[in-house]
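Dropping the structure in here first, questions after.
Complex shown without one protein chain; remaining protein chains in place.
Chains here go by letter, A and B, matching the order in which they are written, and residues are numbered from 1 within each.
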Amino acid sequence: MMRTTLRKSIGPLAAVLVAVTVWLGLVVTPPDRDQGDYVRLVYLHPALAWVALYVAFGMSAVCSLLYLWKRTRSLRFDRLAASAVEVGVVYTLLTLLTGSIWGRPTWGVWWTWDARLTSTAVLAVLLLGYLALRRVPAEAHIRARRSAVFALLAAINVPIIHFSVIWWQTLHQGATVLNPNLSPMIHGLMAWTLLLSFVAFTLLFAWMVMVRYEIETRRVDEDEVGMAAAIADRQAEGIHS
Amino acid sequence: MGEQCSPWFQVVEWVVVMWRDALLIARRDLTIELRSKVGIWQILPFGLMALFLFAFALGPQTELLRTAAPGLFWLAVLFSSILAAQRSLNIEGSAATREANRLLGLDPAGVFLGKAAAMAVELLVLEVVLLVGVMLLFHVTIASWLFVVPALVLPGLGLSAAGVLYGSLAGGASTRSTLLPILVLPVEAPVLIAASKSLSRGFGAVTPDAGRWLVVLAIFAVVYSVLGVALYGPLEES
Partner (left out) sequence: MGSAIRLRSAVALQGRFPVLSGVDLDLDQGRVMVVLGANGAGKTSLLRFLAGLVPIASGRGEVLGADLATSASDVRRRVGLLGHDAGLHDELTPLENLAFALRASRLDPGRALPALDRVGLSGRSVTTTVGQLSAGQRRRVGIALLVARRPQLWLLDEPHASLDEVTRSLVAEVVEEAASGGAAVVASSHEPDLAVPMADVVATMGGGAVLAVVPGGRVGGGHVA
């Protein structure tokens, strides 16, 4: 019913919104006075960062908490958290990549020790650590518990890492990043395109997580079907021997 | 017996049991460490060698080495602490030992605190030796004990708590040796920053807000000790 319609429509809707964002961002909106065409990254980079750092991280933390909470414990939350992190890693790496491309003409280098850039990079390693941890062979609930604990620890670490890096950076060399040239004047059509990009990339994230989750669920379902047969096989061993 | 006791009494009882188990585990871990001497023969030389390698990488300019000394000191401690955490968790490394200990009914929070405390003691010894090392090799002198002492103790506690907690997260011994570093190093990055800043203040460098960094170190140590007490049980239980 409504749920299936929603599920089926979210993919095409995301695709259409991303396409519109691309069209508005590349064709319709004007280039910036100072940054030229580089300003068009504003329709990509902030939205990616928003999804990576808030939506993906937040979702994995909430799902992990729901898994650890005894009353809501279910492997579905484990799979959701894992799917969110997996897609989140892609978004985080794209955030770093677009940030670096954007920074190149303004800073003159591909990488600067900007506080946000640096802490995002550390977080990317944390997320990769989560995926590495999931690859360690273990029984489903043990793996789920380890992953959930790690995701929660990572979430707790985010503020610690963020503030340490900000203090480390500002106390070291002073704020050099708040370059006035880098904050483009945003108004009118540009503002709407920016807003649309947030909606489009968030929806795209939701769709990818959903697909990833369904793949994982189907794989588990197949295993569950095999369980009754496995018990029968096991009992048969005793009769034949 | 639980029903007729007040909840407060139960909490007090749990705390007493936890600390008793912590003491028992810390004593066992330190006894094993004193017998096997893995720390003295393997981890300590590694830390000292790291100091030499840093100097080789940077060149023998005294000024440069002196500026870099606090950071290099903490890098050496950080890497050594990963070895120390692996070693600490290897005490319960075999499946048989883990099972034997589970059958004993030890309080997991106590086990965590005991292991972290034993590792903290080992790290403090390592830090003192490496401190003498950087003073000799990199020509730094201690300007303010007021900063040096907490700058050694607080990170020691934090790194031990995080090391034991993440070590138990990283699963069995076969995967832990490669997985633990990538899990724990991003988490410990703030400790490296804060400890280096505090220590450079201790060595007499002009460091703005050195007190603030000590607060970061204290927060890290407290947060990870509390998290370990809360989470070690659910992690070890299967």
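Assume a residue touches a chain if its C-beta (ideal position, glycine included) is under 8 Å from a C-beta of that chain, and two chains touch if they have at least 3 such contacts.
The shown structure was predicted, so the numbers you read here are calculated from the model rather than taken from an experiment.
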*Which shown chains does the hidden chain touch?*
A, B
*Write down which of A:97, A:215 or A:236 is the residue touching the left-out chain.*
A:236
*asked:* What does the interface between subunit A and the hidden chain look like in terms of residue numbers?
replied: 139, 223, 226-227, 230-231, 234-239, 241
*Contact footprint on subunit B, counting only the chain that is left out*: 21, 24, 28, 31-32, 35-36, 91, 94, 96-106, 237-238
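Everything below uses one rule, namely that only the chains that are shown with their structure count from here on.
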*Separation of mean Cα positions, subunit B and subunit A [Å, integer]*: 31
*Going by the contact rule at the top, pick out the subunit A residues touching subunit B in the complex.*
68, 122-123, 125-126, 128-129, 132-133, 136, 138-139, 141-142, 145-146, 149-150, 153-154, 156-157, 160-161, 163-165, 167-168, 171
*Of subunit B, residues touching subunit A in the complex*: 165-166, 169-171, 175, 179, 182-183, 185-187, 189-190, 193-194, 197, 208-209, 212-213, 216, 219-220, 223, 227, 231, 234-235, 238
